[in-house]
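As structure tokens, the structure follows; a few thoughts come after it.
Every protein chain but one is kept in place in this view of the complex.
The chains carry the letters A, B, C, D and E, assigned in the order they are written, with residues numbered from 1 in each.
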Amino acid sequence: MSTLALWRDKLAYQPVSLGIVAMLSGLALVVANTATLPGIAAAEQRDLQTSLEQVLPSGFASNDLVRDTILVSGGDGPPRTVYRARTAAGAICGTVFQVSGRGYAGDINILIGLDRDGRLLGARVIKHQETPGLGDKIESAKSRWIDDFAGKSLSSPPPAQWAVKKDGGVFDQFAGATITPRAVVKAVRQGLEFYAAHRAEILNDSPKESTR
Amino acid sequence: MNFREISRNGLWDQNIVLSQILGMCPTMAVTTSGTNGLGMGLATTAVLVCSNMLISSVRAFVSPQVRIPVYIVLIATLVTLVDMSLNAWMHDLYRVLGLFIALIVVNCAVLGRAEAFASRSGVLASALDGLFMGLGFTASLTVIGLIRELIGAGTLFAQASLLLGPAFAFLEIKVLPNYGGMLMMILPPAGFLVLGLLLALRRLFELRAAARTTPATAVPDAVAGCH
Amino acid sequence: MFAAVISLTLLGALLGLGLGVAATRFAVEGDPLVDELIALMPGSNCGQCGMAGCAAAAQAIAEGSATVTVCPAGGKALATMLGEKLGISVDLGDIVDDGPKLAVIAEEICIGCCRCLKVCPTDAMIGAPKQIHNVIREACTGCGNCIERCPTGAATLQPVPVTLPHWVWPKPAPALA
Amino acid sequence: MGLIETFLHRFAAPRWGVHPDDHKRPAADAPLRQLPLPERLYLPLQQHVGQPARPIVLPGQKVRKGQLVAEAQGRISAPVHASTSGTVAAIGEITAPHPSGLPFSAITLIPDGNDSAGDIDIVADPFALAPDEIAERVAAAGIVGLGGATFPSAAKLALGKRSKVTTLIVNGGECEPYLSCDDRIMRDHAADVVDGIRLMMHAIGAREALVGIEDNKPEAIAAMRRAAAGFAEVTVRPVPARYPMGSDRQLIQTLTGKEVPSDCRAADVGVIVNNVSTANAVHRALRLGEPLIRRIVTVNGGAVWQPGNLMVPVGALVSDLLDFVGLKSEPARLVMGGPMMGSVLPHAQVPVVKGTAGVLAFNEDDIATPPPSPCIRCGSCTQACPVGLLPLEMAALIRNDRLKDAAVLGLPDCIACGCCAYICPSHLPLVQYFSHAKSELWAQERSTLRMEATRKLAAERAVRLERDAREKAETAARRKAERAAQKAAQAAAEAALSTENAA
Amino acid sequence: MNPSSISLPPVASPHHLTGNSISRIMLTVCAALMPATLFAFWLYGWPAIFLWLVTVLSALAGEALCLRLSERPVAAVLGDGSALLTGWLLAMSLPPWAPWWIGALGGLFATVIAKQVFGGLGCNLFNPAMVARVFLLISFPVPMTAWVAPLPITAATAPGLHDGLMILLNGVPQLDAIASASLLSFAKTELSRGVDLVHALSGAAAPASSLIGARAGSLGETASLLIAAGGALLLITGVIRWHIPAAMAAGLVVPAAIAHAVDPARYLDVATHLLSGGATLGLFFIATDYVTSPNTKAGQLVFGAGCGLLTFIIRTWGGYPEGVAFAVLLMNALTPVIDRYLRPRILGRDWRGAPLNPETERAKS
């Protein structure tokens, strides 16, 4: 102990001791990283899968959605990843992709699922920062509001009514919080428009365009 | 330091939140519901126990000059380890606590205990200290979270099953059906307010106790950690 | 993999070196605070504070084991000065400052034993063996050392009488509501 | 006052201060009355700032009117003269006209009723005297500032001469409500006042004199203008009636635009301020050879039957004055000086001193003081403070015993004018806070000085003890050496003896 | 020779005090509020009167409770009128037909949490009424933004005594049917829908309608002119000084005028800014609260300008349609710092507190 005490105040002791601690920590982390990497990757995969399945009726897709994607550029912003659902026969029967809009407190990310004709199969908010108690009724866990989208398409209701009731549309707003639903409605509508514009590209099944 | 003293310190006398007033950021940020408070508290407890033990065992080798960096590296490593393992093997829990776990690194209470206790005490005592400090922390966070949740939404431990696992479903209670809710309670102002009122309550207890034991003495500076 | 370990180790070593150098470069010698406090104390080492003189009292104050109100000889004035030096607010209510005191010798009883003279820290007591002793008003700090030593009780502490120029306006009573 | 006039007044008036109801009339308009000689007079030894005077008479001694009974001690001091002829009964203590009710020393004089004066030494033309000689005569006459500060006037004149003062400001402000003694002096003795002013100018070497009189005293302004008509160097300047216009710094600023720096005297910026009554006293001292033994005192207040101004010998008891004017009711509070700055008297058995401008006997209605409420930070006090202080902040600090912090905010600059406490809607005793803090700080200062002295003494004692020890040791060593030497000598002697014997 | 001993503890000068008192000041302010309040009562009928009562009574009750707990004289302190004024001003800033618990919670919050916990009158750092208003707005955004169009008490469709009580207890039935946005939130909604203000604010929605109180809003917003008259009364009686109102008006008007000149389609005009929302009430009654505003003239100018500017910023770019309450609270938080750095100059000293130079003063004449 006494020799240690002597050593501890030496200049060289500082870098060496801190270095050793850092090295051991680094080692531990490297080992842990190697050990956990596959687990984490698998878990994240599962997460994605379940989200995707939420916006499609159960049993709708027979393929592994996560592996059947296509990058579609267009609209504004970076290319979007579009996941495609297939029937047991392998034909494309629907697509899932993410849209987003600016809500009250930040971006709202919504996953929407469409059938071949561009009719909404379902929508789920996957990330938002809206005020709990006001804007968070867009979460399916909090309210069934988001289910209203199922079955809607660009033509029904007509484009003019793709808005909240306050603005003359068909969608309910929440008392005291119009901004959030307005943003969601707008984002979903834009998603439908995006699909309409790129339908051919998305449904084009030539294998070279599919990634992964 | 005996067991009684350590446990009493952790749970009440030197309670991290109510007495030392440390670790305020997670306290304020996560206590929007009882469930969140509980989760954060338990995660912190785990880290506190491990870090206290680790630091207590290496304390002889650490020179004063690099003491703090070493402690912090150790704590950060621990936290990252916990973070990774949860992510890989308990993914559902991780999805809930993931954010909180990263926050533990900078919870100054962890370093505070390392400095104030673990760097001067044996491994076992340090582990106990970490445990009770953590439990005291958990209790405070849960209480604050419950108060905010009850007034804010009329529920207790809402979504406990979703967050902590189905086993915790029994905790969920809707106390006030048909209650419109009070938005402020989940916003920053109420965090401060509820803790302030709790601290006042604690002070009231102590004033009463002091008045009972020594009727004529002046008001003690009850909150030692109130800098 | 190696990169991770090596870079972290290097980072740690580098910072450790920096800190080591800084610690030697910027080392702070001693505690200048205690010296400053000692300079403030009355310096009569009368021991009323219950410590081994003023330096010990200053040390205790600096360490926090004694409050700034510890020195009765210094009174409120000293306590405020110490409080300022330490940057803390002082609760002057703690100080029982019932005004300055003076030693007074009852001439009829004084036997001229000289004991008081020897213990007075400020040489405020004058007299010679077998003669009546006297107190120099200006020099007496009212420490009471002589009182304890006086075998006949001739020395007593009396409050210094208040005179017009020394009168202090009382502090107003606080507003009720 | 009409609406427009009120409006204009608001804008013309300075931005500091307050405008209390002045209550000066009818007392100011009543003709001056003479207080009959009381049975006993008490001549305090300390009626001025500085060293107290030292008595030079013995009990039983007979004195003439104007005879010196106590002489000045030191540079800043003033002598005391017998206010009338009579016998010195005692030299003892009497309650001081001070809120503390503490006693101070005074010479008790039993008048013989003759009021006979001693020899009078008058010069034919005082203007022929050297300035220093005028100052000496003023000093010998025991004149002190009669505006309230009671600073020995001769010292002020000397200071003025040394600092090359060019302007003498004569303070006829009399801004305190209820008081009218200066007003009376100016109305009745304007020529004497102007003469006194010119004498003081001569003593200082000032080029001009400005007489500042509040515009609520039109008769005094007219009288003074008439008296000063022949003297170009004396100008009468009406000033707005606003409390505390009579305070020297405010008057200097109003009349000359100069600001007296906070740590300086007025003389440092080339100005000297003297009260009109002081000028009158200077006139009487030099032209009539009469020392300062009497003064005009306003007796006023709701409890007084016949308010007015009295000519009073210094040393008369307040009770004598009140008996003379008669009381409507038992006064609820007795005040010496004005209502804004005067000090409350513990009882009526206190003597009138040179600086006593008024004795006010208030009834309950006059002083109805509601209990203080908390400060609502209305800022009225800040607005009113003529010095630009923050009374509310200082009071809050003092309430929490943070006196030094209050001093940092400017407590030492406070002139205790009372504007803040007057205007405060919460009726906070602000001036008492400040007086408390100032006296407490002085006390702390004294104890610090004392501590310093103690430290020195302790160090000296340590040195002495060391020296004693050393001396003792040296003596012991010497003794030892001596003894050793003795022994050696003895031994040598013995040896010698033995050798001798042997031989 | 010294017969009587000291009879009384020493009393300090001055022995002469103004007749002014706290209760007199507070009651003057209440009197100045009276015309606007009565007019608003007429406009909004019984529910508004009940809400006002509930708010004032709960503010008084909160104060009384705290006084009881801290063992201070209840009647004397309640008599100073400050709690009454707090409740009154809070009521003036609430939606007139809000349910009773809004008023009750607000009144209690104002006097208990925002005032008495800090030590009562004079010790609070934030304006109690505005703290309570913001607390209510944040906690209950829905009822706090539910405005109704004025429906004079004399109108046939106006709720009577009984219906008024029902509205107070149960809230407005079919709120959507009679709901009407206040001018500022209307403008904000239109802007967020992408309608420009030139179109949005034409015709019936023109800002001028708020001058005569024909627009939905709080009690204190509908009668801006009467509020301003009350403010003038306060100025004349010397209860408030002009610095804060003038600076606040300038802080609001100047940027508003510039912005409106640059882009009238996006920025509201000056009159709207001044006459709607709580601007007039804020100008004269709220920002001027002694306790929570600086007490030097320079400080008050800075404070007022800050209130005005922040109001403009929050109204124009913020998430809330109305900004006076937030602006006042933010400037309240800054008040001690303002007071600390903007002190008056001491006579004979320069701004930094050093004594002046005697020679330069001597040279003046």
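By definition in this document, a contact is a pair of C-beta atoms (placed from the backbone, for glycine too) under 8 Å apart; a residue touches a chain by one contact, two chains touch by 3 or more.
The rule we apply is simple: contacts and distances are computed from a predicted model.
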{"item": "Missing subunit (named according to UniProt) among the choices \"Sugar ABC transporter ATP-binding protein\", \"Bicarbonate transport system permease protein CmpB\", \"Oxaloacetate decarboxylase beta chain\" or \"Ion-translocating oxidoreductase complex subunit A\"", "value": "\"Ion-translocating oxidoreductase complex subunit A\""}
{"item": "Of B:3, B:170 or B:192, the one touching the omitted chain in the full complex", "value": "B:192"}
{"item": "Absent-chain contact - pick from B:90, B:105 or B:123", "value": "B:105"}
{"item": "Residue of E:12, E:90, E:134 or E:287 in touch with the missing chain, whole complex considered", "value": "E:134"}
{"item": "Selected from E:11, E:27, E:60 or E:117 as touching the chain missing from the view", "value": "E:117"}
{"item": "Touching residues (missing chain, whole complex) on chain D", "value": "374, 396-397, 399-400"}
{"item": "Absent chain, residues of chain A that touch it", "value": "22, 25-26, 29, 33, 104-105"}
{"item": "Missing-chain contacts mapped onto chain E", "value": "69-70, 113-114, 116-120, 123, 125-126, 131, 134-135, 138, 310, 313-314, 317-320, 323, 325-327, 329-330, 332-337, 339-340"}
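In the analysis below, only the chains that are shown with their structure count from here on.
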{"item": "Labels of chains that are neighbours to chain B and to chain D", "value": "C, E"}
{"item": "Minimal step count in the chain contact network, chain A to chain E", "value": "1"}
{"item": "Closest chain to global C-alpha mean, per-chain Cα centroids", "value": "E"}
{"item": "Of all other chains, the one whose Cα centre sits farthest from chain D", "value": "A"}
{"item": "Two chains joined by the most C-beta pairs in contact, as defined above", "value": "D-E"}
{"item": "Interchain centroid distance [CA atoms averaged], chain A/chain B, Å", "value": "33"}
{"item": "Whole-Å gap between the CA centroids of chain A and chain D", "value": "86"}
{"item": "Centroid spacing, where centroids are CA-atom means, of chain C and chain D in whole angstrom", "value": "37"}
{"item": "Residue numbers of chain B (touch at least two other chains)", "value": "64-66, 69, 73, 183, 187"}
{"item": "For chain C, residues contacting two or more additional chains", "value": "12, 15-16, 19-20, 23, 93, 169-170, 172, 176-177"}
{"item": "Chains touching one another, given as label pairs in label order", "value": "A-B, A-C, A-E, B-C, B-E, C-D, C-E, D-E"}
{"item": "Interface residues, chain A side, partner chain C - complex", "value": "11-23, 25-27, 29-30, 34"}
{"item": "Chain A to chain E touching residues, read off their complex", "value": "104, 134, 167, 175-179, 182"}
{"item": "Interfacial residue positions of chain C with respect to chain A in the complex", "value": "1, 4-5, 7-17, 19-21, 23-24"}
